[in-house]
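Every protein chain except one is present and positioned as in the full complex.
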Amino acid sequence: MSLLRINDLKVHFPIRKGVLFDRTVGHVRAVDGVSLEIRRGQTYGLVGESGCGKTTLGRAVLRLVDITEGEVLFDGRDLAGLDGESMRRERKNLQMVFQDPLGSLNPRQNIGSILLEGLQTHGIGGPAEGEGPQGGGQRREEVLKDQRRRVVEALERVGLSAKALTRYPHEFSGGQRQRIGIARALVLEPDLIICDEPVSALDVSIQAQVLNLLESLQKELGLTYLVIAHDLAVVRHVSDMVGVMYLGSLVEEASSDELYETPMHPYTRSLMSAVPVPDPQVEDTRERILLSGDLPSPADPPTGCRFHTRCPWRQKERCDTERPELRPLDGAAEGSTHRVACHYAEQILAGEIHPNEDMAERIVHGAG
Amino acid sequence: MSSSTPLLAVDELSVVFGGRGSDEVRAVDGVSFTLEEGRVTGLVGESGCGKSVTSLALMGLLPERGVKVGGSAVMRLPEGPVDLLKLSQRKMRDLRGSRLAMIFQDPLSSLNPVVPIGRQVTEILKRHRGMRGSAAEKEAAELLNRVGIPDPNRRLREYPHQLSGGMRQRALIAMAVACRPRVMIADEPTTALDVTIQAQILELLKDLVTEEGTALLMITHDLGVVAGLCDDINVLYAGRAVEKAPRAPLFADPTHPYTVGLLGSIPRLDAPRGEPLTPIRGSINDNIAWAKGCAFAPRCDHYTLECLQGPPALAAVGTAAGVEGRERSDTAGAGGAEHVHRCVNPIGHADVLDRPSLEGPALVGEDEEAQG
Partner (left out) sequence: MPTTPSSQNRSETQDAPEHTDATDERTPLLGRKAAKIDRLAELMGRREESDHGAGVWRTALARMRRSPMAITGAVLVAIFLIVALFSPLIAPYSPTAQTWGAEVFPNRNVFVGPRAENWLGLDNLGRDQFSRMVIGARQTLLVGVVATLVGFGVGALLGGTAGAAAVLGGYWGRQVDNVVMRVIDMMLALPTLLLAVTIAALVGPSLTTVMLAVGVAQVPIFARLLRGAMLSQGSRDYVLAARALGVRKHKIALAHILPNSLGPVIVQSTLTLATAIIDAAALSYLGLGNPDPAFPEWGTMLADAQRFLSSAPQLAVYPALAIIVTALGFTLLGEAMREALDPKLRK
């Protein structure tokens, strides 16, 4: 049962020029045709380097950026087609945790007011804001009490005490601020939480605390996560399914274990070989594929396969002319979820095509 | 492994900020390590452990007012050893860039935005190597080529903002190696970069060390980077080294609870999914002054009453460290050993798996990261 289903999502940002009147001179194709599916209770990890469009994708699901084209089916309804007010109401079911724990909290609000805001906005535990009190002061008091109870409960779930309510964001440490950000999402009891780089701004020891917290919350509350991160190790640790993004599109998607065991897309392989592992033995013996050059501009993406300009496995035909679809492998096992966007995935996997040493900056073969 | 005399020997370096009005902050509190030819020494730790301050102190880049630097950092030069911490500003300026180079975390802010890359490189060549005109330009192009910047002659005329993050870091490294420095300090050189670019830069640094015999001081928070690059590793916590060892024993048999905790906090790419992480509780703000006991004790699952009796001393692994002053073992006793730690109740191999999970003290919450 899929909770979120994205069909051919595109987000293009216009590049504007002109002093008095805006003139659109081109588009940045931040997200350019992504389809994916997240099952209820699962964690979908989206990984990619800066500029690959993963953050934009996350924001597009919440309609925080305008969707150019495509569908976002949440629980069967298309969010892309909702008007502003319906979308606003829908947001209580989809929440977001941000990368910068301090920046995402209003410095002038104390924690209590930060956490109450969502409840009040959506009228959870009482009449919606603006509709006025329905049963006089007493009812209002009850509502407030109920809301306060929910807030304290959410705080305790993330490991903070009610004492935090009257304090301000800058009085907390980075890890605690991120817990507050998580509590803000939790208090609305959403079905889906989008975590945009939830730990990358934190110290290593704190990262583990927050990752463990996210995991235990998922177990307790049956949450569904879309985790967006640049760190493949973090994504692999928390995710059931992993999607790898490059220049606005998914290049490979598989279950976490499958992806690690048999990465098929050349980009995934080089990405994986670049992630440092805190173990000297592993570091000394593994193969490393060093890509040459940098990410091309998403305003002017390469033709054909987006990765062909840096791909060590690049072939003369098809790669630079035909854009590969995300597809299951030929002859894949029944029930395999592994999909890859490469014309030559089968041949690469079978070892029929070897990486071209000229195309990569270098390929370091493991010593052992 | 340390048979030759080191290129740079840092001994009991301490940096104290503040005084006058506000409380003193001991950012670095007696850190010692050595840099040797063709080897990489790593300083690892989280924010606030004093690793960056250490590098700034060595480079003489700390502000003069309100900072007290103690200890010594003796660098071996052809004309005889000099103490970097006691050198005059002018002498230090000559040394920086020629014998001693630094690579910073943020390449964009370390490059002058209004001067083309080429001029910035040739400037160094002119100042420190006395090269002129076309010779300097040719050498600059050669340097860019060396650090893997394609089409160097065109790049020389470009401005920093026209280069990508990875290219900027390469340009910065080119400037750092322009005068073939003997000692290079890299302060989180890859933190701002993507992993695939990070891998390129790390490979480049590795080559420089092995080919040129440069001594590299690598400062990072990433134990993965350390595992791949560093030969000797110092783990810092709250301004002091809590464990130092060559990389193999450090990763195979970490003994200090902090090192163990750090390793347990990192999700590993090659670990099976669902393997739980064992984080360190609390945050860097939960500490006590080293003078009174082990600064890590409030976050430690392993602390004993003895940990709180006084500052633990560095001791060779296998012997538990005594409290400083009680047995004057300090660094002298541990000098010869390769693997030393600063812990009264270290973790043996067997303990790592079943850490006794004692109730933490119910007291002060981590408070005020807000420095104002």
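Every chain is named by a letter (A and B) in the order it is written, and numbering of its residues begins at 1.
One rule holds in what follows: a contact is a pair of C-beta atoms (placed from the backbone, for glycine too) under 8 Å apart; a residue touches a chain by one contact, two chains touch by 3 or more.
Since we're looking at a predicted model, the values are computed, not measured.
Of the options A:31, A:60, A:79 or A:105, the residue whose C-beta touches the omitted chain is A:105. Contact with the undisplayed chain is limited, among A:122, A:148 or A:318, to A:122. In the complete complex, the hidden chain is touched by one of A:88, A:327 or A:354, namely A:88.
Here one chain is not drawn; of B:97, B:118, B:224 or B:279, the residue touching it is B:279. Within the entire complex, the positions of subunit B that touch the omitted partner chain are 278-279, 281-283, 286-289, 292-293, 297-299, 303-305, 308, 357-368, 371-372.
Where subunit A meets the missing chain, the touching residues are 20, 22, 59, 62, 64, 88-92, 95-96, 98-100, 103-108, 110, 117-118, 121-122, 156, 159-161, 163-164, 166-168, 171-172, 175-176, 179, 181, 184, 188, 209, 212-213, 216.
Assume only the chains that are shown with their structure count from here on.
For subunit A in complex with subunit B, the residues that touch the partner chain are 49-50, 163, 170-176, 203-209, 211-212, 230-234, 236-239, 256-257, 260, 270-280, 282-284, 288, 290-295, 361-362, 364. Residues of subunit B touching subunit A in their complex: 46-47, 148, 150, 164-167, 194-200, 202-203, 221-228, 247-248, 251, 261-273, 275-281, 283-285, 365-370.
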